[in-house]
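The following block contains the structure, expressed as structure tokens.
With one protein chain held back, the other chains of the complex are shown just where they sit.
Let's look at chain A:
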């Protein structure tokens, strides 16, 4: 998942509402650190962006699922004045701006940003002088701050995918790779690259070396340039297609073969779609996560994972109309 969620599509009729709602959402997440308000704003924005017609009043918006009294009022205010006082205040507060800026560094979250700002560090230049306060991940994040902010064109991801696939095939022809995230949802550009790999022989029994071997091979060929973290199942780092091109954030996850499709579904997103899908699964008597789909027993205890052979199987089990990755953006 990228650092910043894609802003609302410009061509939807309500995109200006979405924009200020998403900005408020960021504020709630980064500064007040209230994840529920963040979720509420994001849900409202998601509902509005899906609407084919322009909203003309707060009361009209209130009828939508996910928009209540307060957001309706904000829409009214925005319609009347063209701006939002709350947002103005937030934007004018230098502390908030600094926190928002620092959270854009990969590896710095709201809490770290807040503590840095409290220590008087408000700009990237200052941060550069106080590297002792940062961990390895954050230092790399700062080093490639500009690169990581840049969107990755679809074409480039395709090329990177080809390179990875070529090397994986040399390593072990049975390894499968899927690039998830917004790339899989057909977006023209993405914030980072989210790759999932699996191997038919990898079924619960762990082989700690698989991921390390993969990363090792990609390092050798020069694709992976930085490692933020590397465990048995998850690699976080950065890659560069060729000398002189922009450094990109790359995550690689190794999933057991029997969990692969749940993982692909989860990491393809979008996160709003995942939420909806999980809610639907619960209604249908199942619990869904990135590992498995399990029926929920009469006392609420999840049952044994059901066998899944494709993404479509998951939709099938919970009776949700199948959506292609492109249809899951919302």
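Everything below uses one rule, namely that a residue touches a chain if its C-beta (ideal position, glycine included) is under 8 Å from a C-beta of that chain, and two chains touch if they have at least 3 such contacts; residues count from 1.
FYI, contacts and distances are computed from a predicted model.
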| item | value |
| --- | --- |
| Record-based protein name (UniProt) of the chain missing from this complex, from "Phosphatidylinositol N-acetylglucosaminyltransferase subunit H", "Signal peptidase complex subunit 1", "BRCT domain-containing protein" or "Chromatin structure-remodeling complex protein BSH" | "BRCT domain-containing protein" |
| Sole residue of A:119, A:146 or A:307 that reaches the chain not shown, by the stated touch rule | A:307 |
| Contact with the hidden chain (one of A:12, A:213 or A:289) | A:213 |
| On chain A, residues whose C-beta touches the chain left out of the figure | 205-209, 213, 216, 284-285, 294-299, 301-304, 306-307, 316-317, 319 |
